[in-house]
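The structure's right below; bear with me while I get my questions together.
In this view, the complex is presented without one of its protein chains, the others remaining in place.
Labels for the chains are A and B, by order of writing; each one numbers its residues from 1.
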Amino acid sequence: MKHLLSTVGLERAQALEILDVAEDMADVATRAVPKLPTLRGKTVANLFFEDSTRTRLSFEAAAKRLSADVITFSAKGSSVSKGESLKDTAQTIAAMGVDAVVMRHSASGAARVLAESGWIDAAVVNAGDGTHQHPTQGLLDAYTMRKTLHGDASRGRDLAGLRVTIVGDILHSRVARSNVWLLATLGASVHLVGPRTLLPVGVESWPVTYGTDLDEAIADRPDVLMMLRVQQERMHAAFFPHEREYATGWGLDDDRFRRLGTDTIVMHPGPMNRGLEISAAAADSPQAVILDQVSNGVSIRMAVLYLVLSGSSSQEAAE
Amino acid sequence: MTSILIRGASLPDGTATDLLVDGGVVTEHGSGLSRSGATVIDADGLLALPGLVDLHTHLREPGFEQSETVLTGTRAAASGGFTAVFAMANTSPVADTAGVVEQVASLGAQHGYATVRPIGAVTVGLAGERLAEIGAMARSRAEVRVFSDDGKCVHDALLMRRALEYVSTFDGVIAQHAQEPRLTEGAQMNEGALSSELGLTGWPAVAEEAIIARDVLLADAVGARLHICHLSTAGSVEIVRWAKARGIRVTAEVTPHHLLLTEQLVADSGGAPYRSGYDARFKVNPPLRRDEDVLALREALADGTIDIVATDHAPHPVETKECAWQEAAFGMVGLESALSVVQAAMVDTGLIGWEHVARVMSRTPAEIGRLPGYDAPFAVGSPANLTLVDPSSSRVFSVDELHGKGVNSPYLGRELPGRIVATIHGGVPTVLDGGLLPAEEVSHG
Partner (left out) sequence: MPARVVLQQADITRALTRISHEILESNRGGSDLVVLGIPTRGVTLAERIAANLERFEPGSGVVGTLDVTMYRDDLDRHPTRTPSPTRLPAGGIDGKTVVLVDDVLYSGRTIRAALDAIGDLGRPRAVRLAVLVDRGHRELPIRADFVGKNLPTAVAERIFVRLDETDGEDAVSIEEAP
């Protein structure tokens, strides 16, 4: 696997390989010495044009657990805010000698632009590009779901038969997009719920069912309920009147949480707006696997870094 | 000025003839013509078309000379078989005064590669607030007849009404870039399932159609001429068809790229030299749309609902395309490839013949822009504006064929038919043997 840019086009075998290698990586965390020497001598550059502490730290932890060196570039106060282009920033980092670039950028498609530009030689891992994709998030979500479904016998298994409902601002969510295609590849069935204004045009052609009624979706007893963050920036662009209206229609409040039943797991990519899209009771309940998502994130990212950085360079791009 | 003897060319109506050009005009037809001292062009197997006229070009000068100049833009035009271009007003300063339009016109005349007719802005600075000095521009030496805020939409209904009323008094025309701004804020590509998947803000078809619907009704109420730039959707075609059926004086143009390319190229470019996805050389305003739109536009060009082809040639510096999609500039160059693309999309598919091509790419655009000399191009006494084309050749389009400053073409690596062998502008050759003639020869010719 040369780059990881998107879960669209990620084949089932490749996706399962990433999840299975992540199982081994998760084991490492339990050891006396929670490190592997595998990527010693490799350098991973974190190129974060958009702020994100959690994802950046997660990738940093993953790289360090594999003994790779990490250099971090974040946009605030950097040359980028002074007008330096993506091309120049990438080439500057590459001139320092890096083997992999983990990039988060506000423009959809930026990761592919970087990967195919010829400006750098390194492997590219997409840590979020605009509203397009966030593949490691999709993978850690799938990993978390698989663990819930199959426990210790997860290796080699897919998500056939699993029913997943994703709620919220689907239109602007790269997490939703990464999840939708990966879950379909792994055999899960996906249902999307949100206000009409936040469901994407053309959603009929996605491998999902969709609707605008959360209560109906909950009555359907999904195995997984994933709540997406409401982005406050969206309020003023006329997507809906105000937060209270959103919370009333699509928030996982205490009442809805009670109706959910104890078999459904509750997920959230974070950071949460407690009291808006998810109530405190729901977020802190035993059904919520939100912190598992975080620790699984490190394992998944270790697996991804291992797969793009080891192995001879005569390999095909898989994205 | 040397005379030119063209031997054995086929005219669009199918007849073969020799043509003699002298002193800037066509002086003789026949066969077996001869003339001592003339430049002889063997046109056996070649098609003679009237010089092409582009009603929608961006020459970028004054103000954006890093993207293109009147010289480089008209050289690109000549290499594509064009002998006249209408230059859009979104320069810097904007062409909203008599002074700027006269400057642009005179630069064109000086260089000599093509006749440059400046288009005047509708509003001052293209800001959409106050009307520009439309009358002064019409009366100036540039004789402006076409007015457009292209790049931007004249979205204020009252301003559009006033502009239509104003130009109706001297047979001018308002050329509208139909794009409702509130529906297309931050828009990047056609709105649809693909834009949703790619995470790019959509440009909905209704944003174009709603403006066209409003404007044809305004043109009807005012009794003025209206021209719609770069029609791109099937819905827009239907509105124009309806308007024409009611006798409304609306004309419409379509770009070559909207006749051939679709939004799929954003997701999957088909290979080198483009990035496999998100290559901003396919980013254009209005955006590439769906197969159904391409088919509707082709039909409309064939049945006359769309009157002309216009390139919307929009050169940009390399760094504005070599970046993430949403940071990239909108636009494609098109002068050099226009005729080939029209041949591929319309002639080789059997939808229209070469006479129809001559109409939509020369006679009618000249008529809409009130440019004289193009109504009977091969008649004795007509100004000699013609181009000789080899329709049977085909080649892989490459950067070498781009003669302006812009290399932002969506056809690189694609096989395209037809080749311009010669172009003659006002009796002066600008292209011979498929190659541009140097500036000193053309400007003193």
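Quick notes on this one:
By definition in this document, a contact is a pair of C-beta atoms (placed from the backbone, for glycine too) under 8 Å apart; a residue touches a chain by one contact, two chains touch by 3 or more.
These numbers come from a predicted model, not from an experiment.
Taking the complete complex into account, the chain left out of view touches A. Within the full complex, the residue among A:K35, A:R54 or A:R274 touching the omitted chain is A:K35.
Although one chain is hidden here, its contacts on subunit A can still be listed: residues 1, 17, 20-21, 23-24, 27, 31-33, 35-38, 66, 155, 306-307, 310-312, 315.
Keep this in mind: only the chains that are shown with their structure count from here on.
Separating the CA-averaged centres of subunit A and subunit B is a span of 45 Å. Residues 8, 85-87, 105, 107-110, 112-113, 116-117, 129-133, 171, 174, 177, 200-206 of subunit A are the ones that touch subunit B when the two sit in their complex.
Listing the residues of subunit B that touch subunit A in their complex gives 191-200, 202, 204, 275-278, 319, 322-327.
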